[in-house]
Each structure stands twice: as C-alpha cells, then as structure tokens.
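To start, the structure itself, in structure tokens.
All protein chains but one are shown at their positions in the complex.
So, chain A:
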Amino acid sequence: MPCERPSTDSASVRPNRPEALSGPASRRVFLAATSAVGGVLAAGPAAAEAAPLNMEWAASAPEPSTCVTLTVNGERHTLTMDNRTSLLDLLREHLGLTGAKKGCDAGACGACTVLVDGRRVVSCLMLAVRLEGAEITTVEGLERGGRLHPLQQAFIDQDAFQCGFCTPGQIMSALGCVQEAHTGCAEEIREWMSGNLCRCGCYPNIVRAVEQAARGW
C-alpha cells in the first residue's frame, strides 16, 4: 500500500504543516528545535557547527524513517515517519488529533494517555514506528453518532475538570481503569488513576466521575 505522505515526513522537532510555523504553535516549534540543537551540541564541536543548518539539511537528506500502517479511531492510516516520532506527536502533529495533550513528554503526568490495542499507555514514550498493525483509540474516538461516551458524560455531570488540559488523558485512563475493574472503592480508583495529574486539583470530582461511569458499566 502506498504511503499517504512522502518520506520527508518530519520528526516531532520539525513541523510538517506550514501553519505550524505561525500562531501559537511557533513557540513550541522553536523550543523543540532549540532542544534538538542542544542535543547536537553535546555531541561535540563538529556537530555543533552543523546544528543551525539542521532543518535545511534534514529536508534534503531524510532521517531514518519507516512506513507504518495503523488504525486510529477505526480509520486506517499508512504513513512514513521519522523513527523518532512518538505516538503523541503522530496524533497531534500528523493526524491533527489534539485531544491527547503533551504535559511532560516524559511519562510522568498522563495527559497523553491513549489506548493501544485496548490498553492504556502514555503515548509520549511510545515510538510510533513500533505500532505496525496497532489499533489506537483517542478521546476523539469515544463518542458514537454524536452521543458522548458514558465516561465523557460522567466528567461533565461530576464537574470533573476546570481548565480541561488533563481531561482527555484522565478520560482515556479512566477507560482503562474501569475495564481493568479497579473501581471497587474511591481509594482504589485514586490509586489506579494516579498516573494522571490534574494541575487544577479536580481529583475528588474525577473519582466521582469514574465511580459514576463504573456503576453504569
């Protein structure tokens, strides 16, 4: 099957859509590019000299990349991506699914939680090249025919968010939590939802939302 995108498809550090260079995304791109240069600097003086040219150079000599076919929310995609692309960046930067959030990019906050083959994972530490044939579910894939998923409804009913940044990750993690049947009591839910931080401190309401959804499961 031919790939949807040419093999110059970018890593997380390089925008693959022109609009990513303007507007709010530009700061993130700048920061990401800066950190890539920092990494190159550490490799020694020769690499440091080449660093400012990194982005141009990459356009003519693509980094090692791989063609992968995977299913996201029921839709099949075949794309070639830089091997460094995380599942989180694949979703957000390549597929335009910005539900999963980048909080820490280090596995420590849960904002990027999605399901891979039915199990919850942190997508920031999952290399997308590994996901040949995998089925991914993100928060965008939960509603059915315009009806919210019971967990989404429960988060609204229980007022389980304030700014909402952590919410997609909370909901996807809650889906795992309920399917794993770790909903015996509030204490158990707290422990099994502890991979998801909420900067707004909505924890009591999040626990209630998970309880509500678990009751109707």
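Basically, contacts are C-beta pairs under 8 Å (C-beta built on N, C-alpha and C of every residue); 3 or more make two chains touch, one makes a residue touch a chain; residues count from 1.
Basically, contacts and distances are computed from a predicted model.
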Request  = Look at the options "2Fe-2S ferredoxin-type domain-containing protein", "Acetolactate synthase small subunit", "FAD-binding molybdopterin dehydrogenase" or "Peptide ABC transporter permease" and return the one that UniProt uses as the protein name of the missing chain.
outcome  = "FAD-binding molybdopterin dehydrogenase"
Ask   = For the full complex, which residue in A:G103, A:P168 or A:G195 touches the chain that was left out?
value = A:G195
Task = Check the options A:T80, A:T113, A:T138 or A:Q158 and report the residue that touches the missing chain.
result = A:T113
Query = Where does chain A touch the missing chain, residue by residue?
reply = 11-13, 36, 38-40, 42-43, 63-64, 66, 82-84, 86, 105-108, 110, 113, 119-122, 125-127, 129-130, 173, 176-177, 180, 182, 190-197
